[in-house]
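So that we are looking at the same thing, I have put the structure below in C-alpha cells.
Left out: one protein chain. Kept in place: all the others.
Going in written order, the chains are labelled A and B, and every chain counts its residues from 1.
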Amino acid sequence: MRGRSRRIVWAGLAVVVAVAVPQTAWWDLNHTVFAQAVVSGLLIGGVYSLVAMGLSLVFGVLDIINFAHGALMTITIYVSYLLFQNYGVDPYVSLVVTIPLMFVVGVGIQRFAINPVMDAPVHNQLLLTLGIAIIIENLALVLFTGTPRSIELAYARNEFDLGVVTLDFPLRVFGAVVSLPKLIAFLVALLLAGVLYLLIQRTQLGAAIRASAQEPEGAELVGIDVRRIYMITFGIGAACVGAAGSLVLPFLFVAPTAGATFTIIAFVVVVLGGMGSIPGALVGGLVIGLTQELTQLFVPGAKFLGVFIVFLAVLLFRPEGIFGKAGR
Amino acid sequence: MIRLRRIAAASSRDLLILLGVVAVLALVPLGVSRFTLSVATVALIFGLAGIGWNVLSGFAGQFSFGHAAYFGLGAYTVAVTFTKYSISPWLGLVLGGMVAAIFGLLTGWISFRFGLKGAYFALATFALAELLRLTFNKFDYVGAGVGIPIPLAGGDSWGSLRFENTPAIRYFVALGLVALGTLAVIIIKRSRVGNRMLAVREDEDAAASLGINPLRAKLVAIAVSGFITAVAGGYYAMFLMFVDPDLAFGPFISVAILLRPIVGGVGTIWGPVVGAAILSVLGEVTRSLVRDPPSFLQVIEGVNGLDQVMFGLILVVVIIRAPDGVIGLFRRFRKRSSQ
Partner (left out) sequence: MSTILEIKGAIKRFGGLTAVDNISLDVAEGEILGIIGPNGAGKTTLFNLISGAIPPDEGEVVFNGERIDHLAPYVIAERGVVRTFQIVKPFGGLTVFENVLVAAFLRRSDPLEAAAHATSVLEYVGLGAFADRQSKGMTLAGRKRLELARTLATDPKVLLLDEVLAGLTPTEGAEMVTLVKAIRDGGVTIVVIEHVMAAIMALSDRIAVIHHGELLAVGLPSEIAKDPKVIEAYLGKEFHAPD
C-alpha cells in the first residue's frame, strides 16, 4: 500500500507542475520549445515502449537479457526499406511481412542459439546475444554498406479530411510540430502494445506463457511444452521489435547501427519499468522518450546523457524498476 | 612435502612459459612486413587490455561490458598530458593507469555497495563507458568530438615513446608491457589477493564466512584491472598518434577487449594472449581475403565488416560449444586423453 500511495504522490506532483508551470514567465518565453520536446518525447517514447515490451517479455519468461534486441530491428528496417525501394510497398503495409518474418527469425534464434545456453551463467547469455548482435549488424554492413539511407513518404504532408475534423500534416499541437509518420508510429506502437497485453492476459497461449514464466517446472507438469513456449515467446519479442523497425523507417536513417541505439534504450526502459513488466515497459518507454527530448532541450547534443544518468540512478537506487518487486 | 614442491614448480613453470612466449614473440619482427608488424603490435595492445579485463571479469567474476572506460581514460590521459603539458608518455601511461584505477574504485565502490551483480553490473559498466564517451564528446578541453591529435616526432624518440622509423621498437615495447602484465597476473593468481578474488567469484557468502571481505576483493580487482587496461589504452594512443571519444570509449572497443580472453579462456593466465593471437590471425586473414580475394570469392572484394561478422560468429560458437575458451578445450582434451 505504501508503494501505491507514493505513486499517487508522484502523480499528484506531476499534475501540480503541469498546471503551475504554464503560469510562469519562463513558460511564456519557452513553451513552444518545451511543448515540442514533450510531444516529440512522447511520440518516440511510444516506439520505445513497443521495443522494450518485447525485451521485457523475453526477460520475464526466459530470464534472458537479449543484447541482440535492437539488431533484430535493424533487420526489419532494411527489409521494409527494400520492399519500399524496389516494390513500392508502404512501410505500414510491410508490417504484414515483417511481423511474421521476425517471429520466425526469433523462434529460430531461440531454438538454435539461445536454447543451448539457457542454463549457462548469465554472462555467457549476455555474450551470446552480443555475438548475435555483432553478426546481424555487420551482415547488414556487408550487404548494404554503411551509407545511411532514408525514405520519404509521399503522403506525409497531406491533408486528411476525417469528416468531423481536417488534419493537415504536419500537425501543430500546443505549438509543437507533430509529423504524420511519428504519429502513426506512436499510435500503431500503442495498438500493438495493447494487442500484446491482451495476448498475454486473455488468451490461452498467454496463460501458458505466464505459467512458464513463473513456474516452468509446474507448467511442465500440467502439460505445457515449456520449450515450445520459450521459442514462441522469443518469437513474439522479436516480432515486437521487428514491428518497431518498420514503423520507424519513415523518419529514421537506415544504417547498420540503427538498431543498436534501440538496444541500449530498451535496456534502460526495461530496467526503469521493471524487468518482466509489460505495463512497466509502456510507462518506462514514455518516460525515457521524455527524458531524452527534455535533456536535448537543456543540453543540446547530449540527449542520451540524460538517459544514461537515469539508467545508472535506477540501477543504484531502484534496480527492480517502477513496477518490479523489490529484492533482486 | 610433494605438494609444496609441486606448487613451487608450478610457479616457476609459469615463469618459464612466460619467458618462452616472450622469446618466440620477440622473433616476429624478423622478416615480416611493416604492415604485419603493425597488426601484431595492435594485437599485443588489445591482448594487454584483455589481460586487465580478465582480472576483474575472469578472476573476480564481475563481468565488465564497458572496459573501454579504462582503455579510454588511459588513452586520453596520455594524450592530454603529453600534448598539453609535455609530460613524457612513459609517465603518462602510469598516470593513466592511476586515473583509471581511481575511476574504477569510485564507480566500483558505488556499484558494489549498492549490490550490483551479474547482468545489472555488466549493464552499469556499459552505461558508464557510454557516459564517458558522451561526456568527452562535449568537452573542448579534450578536443570534444574531434579528439586530440598527437604530433609526429619525425623519427625515433624513446623519451616521448614515438618510433616512427623503427616499428620494431614499438612492437618490442608493447611486448614488454604484455610481459609485465602477464607477470603481474601470475603473481596475483598465486597470492592471497588473487585467491580471495577467486573465492568471491565462486561464492561471496562462503568467502565472507572465511574472513574474506568481498567488497575489498572486488575493489582491488577493479583497480588492478583498470590500471592494466588503461596502460594498454595509453599505449594505443601513442601508436595511433590520435584519440577521439569513439575510438577510446566506443562499445566496439569494449567488445574487442573482452573477446580475446573469452576466446582464449576466461580466468586463465594465458587466455587473453592466446585469444589475441588467434583473433588477430583470423582477422588479418579475413581482411586480406577481402582486399584481394581469390577468383571464386570475387564478390567479397572491398566489402566492409566481414571480419566483424566472423568475430561475432566466433563469439557465438565459443559460448555455445567452448565457454572455457581454447585453453578450456585444451584442458578437457588433455583430461580425456589421460583417462
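Note that in this section contacts are C-beta pairs under 8 Å (C-beta built on N, C-alpha and C of every residue); 3 or more make two chains touch, one makes a residue touch a chain.
Predicted model only: the values in this text are computed from it and were never measured.
Colleague: Which visible chains touch the chain that is not shown?
Modeller: B
Colleague: Looking at B:Ile87, B:Ile110 or B:Ala208, which residue reaches the missing chain?
Modeller: Reading the full complex, the residue touching the unseen chain is B:Ala208.
Colleague: When the complex is taken as a whole, what residues of chain B touch the one chain not shown?
Modeller: Touch with the absent chain occurs at residues 1, 3-4, 7-8, 190-192, 195-196, 198-199, 201-203, 205-214, 267.
Convention: only the chains that are shown with their structure count from here on.
Colleague: What whole-number Å value describes the gap between the mean CA coordinates of chain A and chain B?
Modeller: 34
Colleague: Please output the residues of chain A touching chain B within their complex, sorted ascending.
Modeller: Going by the criterion above, the answer is residues 65, 113, 116-117, 120, 122-124, 126-128, 130-139, 141-142, 145-146, 256, 260, 264, 267-268, 271, 301-302, 304-305, 308-309, 311-312, 315-317, 319, 328.
Colleague: Along chain B, where are the residues that touch chain A in the complex?
Modeller: Going through chain B, the ones touching chain A are 57, 63, 65, 110-111, 114-120, 122-124, 126-128, 130-131, 134-135, 137-138, 251, 255, 258, 262, 303-306, 308-309, 311-316, 319-320, 323.
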